[in-house]
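Below is a structure I'd like to ask you about.
As you look at this complex, bear in mind that one protein chain is not there, while each of the others sits in place.
All chains are identified by letter, namely A, B, C and D, in their written order; residue positions are counted from 1 within each chain.
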Amino acid sequence: MLANEIYEILKKEFGDGILEFKEEAPSDPYISVEPSKIFDICHTLRDSSELMFDYLMCLSGLDLGESLGIVYHLYSFKHTHKIVIKTTVPKETPTLPSVMHLWRTADWHEREAFDLYGMIFSGHDNLIRILLPYDWEGYPMRKDYNEPEEYHGMRVPY
Amino acid sequence: MINYIKSIWEGLWTVLVGMRITLLHLFVRNVTIQYPKERFPIPDGTNGTAMARNRLELDMDLCDGCKRCSRACPVNCIELDILQVAKGVEQPILKNGDKRNAWVPSYEIDFAKCCFCGLCTSVCPTDAIKHTTEFEYSSYKRSGTVSYYFDDKKDYDRGLKFSFINLTEAEIEEKKRVLAEFKAQQAAAKAAATVAKPEAQTEAKTE
Amino acid sequence: MGETNFLIKLLGDNLITVLLISALPLGFLVVYALLAILGELKISAWMQERVGPMRTGWKGVLQPLAEVIKLIQKEDITPDAANKPLYNLAPYIVFTGAYAAFAVIPFSEFFVPSGINLGLFYIFAVGSIGAIGIVMGGWASNNKYTLLGAMRSVAQLISYEIPGAMAILSIAVLSSSLNMQEINKAQTGWFWNWFMFGGPGSYEKLWVIPFTLGLTLIYMIASLAETNRTPFDIPEGESELVAGYHTEYSGMKFAMFFFAEYANMFVVAAVLVTAFMGGWNSPFGSFLSGPLWGAFWFIGKSFFVIFVQIWLRWTLPRLRVDQLMYLGWKILLPVSFICFLFVSLFRMLN
Amino acid sequence: MNETKKIQLEYSQMESDRMRLNVGPQHPSTHGVLRLEVEIDGEIVTEVIPHIGYLHRCFEKHCEKMTYPQVIPYVDRLDYISAMNNEWPYVMAVEKLLEIKVPEKVEYIRVIMAELNRIANHQIAVATFGLDAGAFTPFLYFFRDREYILWIMEKCSGARLLFNYFWIGGLAHDVYPSFKQEVLDAIKQVRKTNAEVMNLLIYNKIFIDRTANIGILPADVAINYACSGPTLRGSGVKWDLRKDDTYSIYNRFDFNIPVGKGEVGQLGDCWDRNIVRMYEMEESCKIIEQAVAQMPDTGDVKEAIPAKLRPPKGAEIYQRAENPKGELGFYVVSNGTEKPDRIKARGTSFVNLSVLPVISKGYMFADLILILGSIDIVLGEVDR
Partner (left out) sequence: MGLLNRLDDPFEGGGIILGKVEDLLNWGRSKSDWYLHFGLACCAIEFMALNASHFDFMRFGTIPRTSPRQADFIMITGTVTLKMADRIKILYEQMSEPKYVISIGSCSNCGGPYWEHGYHVLKGIDRIIPVDVYVPGCPPRPEAMEEGMIKLQKLIREQALFNGKDRIEELEAKKALKI
């Protein structure tokens, strides 16, 4: 199924929840959606028989300046089509629903996004830091992040 | 019961098969290359192979101080200063016959940082910076600096920072002095010219 | 006792002789351990198309010596949380267990440190002392890995003692003696007189040969388990239990465990050689036989068995702990019972 | 010894003390600096909590500070065992952003190099898996063969492990004249050793008993956890990006996708995952043979390398390729300058490792080590 057809299906079902569809070479076509609806949209994407996106390839966080972006790359084993879902949350209240219970692989991806960007995935069972130490401060992948001077008595900068 | 005996038999048989293989290997010639006595063939750029990426070496007579290596380096381990050549006063040439544009009074590569990716060698316009096949320069110290052209080349125990300067301090001072003089001269000439110009203009105007 | 020990014959029965007799195996043990360590390093290297230690003396022959010198100099750490008396005692107990077994090993027709009549029984009894040392060391180290290693080790030792003992019992039945010197004497002659091939006898013994060969194999497997060597090196399985029960030991105490392992290897090899492979008897009748040649044959055969142990170690993967128990209780034990039954039948018919 | 079924845990009737064991970060068989918090009951694992991040080297932060070609050395250091395969999806992603067409010869060399590196990676994977099971000798046989492959790569790229060989639009260096012959010799040696190891290790009864019927990963769980590569194929899912989402010139070659069949135990156990790797080496040998036969002799490998690298602003792409460990993807976002705005690496091992707590519950502690070994993780890629 082509990306614009997927967009039509989603648009029909969610209406205002779907914000934008963009398809221009060389980029992958993507659908940007409302962050609060992300769980329902993903649920439809996974379970409706014509979409059947059973494979979450990648979940990435983004720093877009004023807001934070989350990008879902989905793939379907059955229909061998893929789609990119994008959403943004404001930096002050970066909360959005977790898709961990749809695709278990999102568990660690979401933890990583929380670790590096500080998004809060509500509904996630175990949202703790994953790569950095549990007592680390700040979200290092944000563009305004400053390296700490010291950690556990060890100097960090060169 | 048959399965039981079969599994015992399989266990014994596969063990025997394995033992046969290891026993045969006992009589195979070993492949070890005993390093300090024997050497591995390291590709050295001949016969169409790539150059093995070990320690970097810089031919100072070829380096023109273009700083491309330093910009290409992903880890910023190359640090260099340049000194303009006083054009007209002195006209040094590089080894390959080109005109030299700059002296390099300090050029340091920190091999403790280097990631041996080979990007610096690929951008060098004169092939001054090259990888060599030498890898034996481990050291008891990290912070010390080895002066590549002045120190004994067998004695690399001083550190991992290499300085590739073939000019002595006095020479550098001399070059600096020459450049300063040249610049002063140029500035004076320029000043004279700028002074002369408005005068000429005013003269022209008054005329 | 006199006729089995040339030292007593020479020097008479006094304290110095006794000390000398007990020191002789120790001297042998040290030399042997050095050789075995070197052998292990070199044989494993050759099997893997390597060369092994090469830079210590000529072709690395001094390597074990360097290791001993190094181990003497190492700092001896006692963990703070360890139970100190037990922790310090454990390696010596393990080593004692291994060394005490040397008392009844018949090196030659005229040298056995102590020719007691219950030789085989004694070896089995003393061999279990090592398990106490291991569990002491593992528990006293106050480390989870050592405790797990020690627990596994004891379970393993106990379950493999039984098939091993059954195999040896068959030999006791065949030779009607527990004295190791007597067992050796019963196998005099060509190699087909070894108990591995049914012991002395004419064509009637042919049908019992598969069973005695099976018993040899069973004892071999059981002995591997008793010395904690691959495929039964579960107590010190590097991939899961770091270094097993001796994880916390360093320096000389670790060297004790190390030595004990190699000493144990020799003890089980010696028992195997004595019981099944004719001990100090020459394999070729009276060819090259005699007291000194006896020692040569005995040590040579033992070294061959040790070579097989090393060979197996560098060939096989490791068993899991429940599979080890399965192998011990459900395969080796029934098979050894069957073999024992037929060997006894054979003995009864003759 | 075929009775090793998954042990049923009935704690309601059997109350016993559980021990919390800390495996790693320094442990001989965690394949690096992985830390596992394991709760064991006797010898049976009741819970596994992986703690990762002990090798978090800030890859993504570095990418933002580097220009596009400078990222390649860092990409090498993700999955450092198969660096060529790592470079490929990244280079492809940037090439797609810039819409560069890569010369024919470069494509063939890339295929040969990637497949050689796949063999080298699987050799390490099977070797360390055997090492976890206690077999040391096959480990060294594999490493001996790997050396022959590394020599070829070193002669082409100059480095032994982290090659920086695939450049955007081309290659760092052309191959040398005797390249084809040496590649064929190397795969001959690979096949010889594989046959030997099949007897020495894979079909050894002890090894089968150790690895069959443990760590069973059903196909639906594998897909839900987004496992890929041999981990997924071991569960019987015939899915390989080289065939199913084909890239480069893989559609020109004839090769099979080996899947686990449950030959000695249940489908999807550790033995199946391992045997898939053994068969894949053979398939890679086939691909290499075909590629060597078809490869054009002439051509400039550097002709398509662009002088200026400025992808259009806002362009973004997710490019994936079949790493030896599974699907490796790079999500590249451009901001119109010569430095990328964001690069996210979808680490194969990172995703594959997340399935470990599910498939290792209820087995023995010694099995946990083998299950971990059968997933074949590389910590550089898990932690990035």
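FYI, contacts are C-beta pairs under 8 Å (C-beta built on N, C-alpha and C of every residue); 3 or more make two chains touch, one makes a residue touch a chain.
These numbers come from a predicted model, not from an experiment.
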item	value
Neighbouring displayed chains - absent chain, whole complex	A, B, C, D
Residue among C:L11, C:V51, C:I132 or C:M325 that touches the chain left out of view	C:V51
Residue in contact with the excluded chain [from B:N54, B:S122 or B:S163]	B:N54
Touching residues (missing chain, whole complex) on chain D	25-26, 28, 32-33, 53-58, 61-62, 65, 73-74, 77, 80-81, 124, 139-141, 143-144, 146-147, 150, 160-162, 379-380, 383
On chain A, residues whose C-beta touches the chain left out of the figure	131-133, 140, 145, 147-148, 151-152, 154-158
Residues from chain C at the interface with the omitted partner, ascending	41, 45, 48-56, 60, 62-63, 65-77, 238, 242-243, 246-251, 254
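In the analysis below, only the chains that are shown with their structure count from here on.
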item	value
Distance from the mean Cα position of chain D to that of chain C, given in whole angstrom	44
Multi-partner residues of chain C (each touching 2 or more other chains)	47-50, 314-316
Residue list for chain D, restricted to those that touch at least two other chains	1, 137, 141, 144, 200-201, 204, 206
All chain pairs that touch each other	A-D, B-C, B-D, C-D
Chain D contact footprint on chain A (complex, rising order)	25-28, 54-58, 60-63, 71, 73, 77, 80, 84, 103-105, 107-109, 112, 116, 129-133, 140-141, 143
Sites on chain D touched by chain C in the complex	1, 3-4, 19, 21, 27-29, 43, 130-137, 140-141, 144, 200-201, 204, 206-207, 209-210, 364-369
Complex contacts: residues of chain B adjacent to chain C	8, 15, 18-19, 21-23, 25-26, 28-32, 34
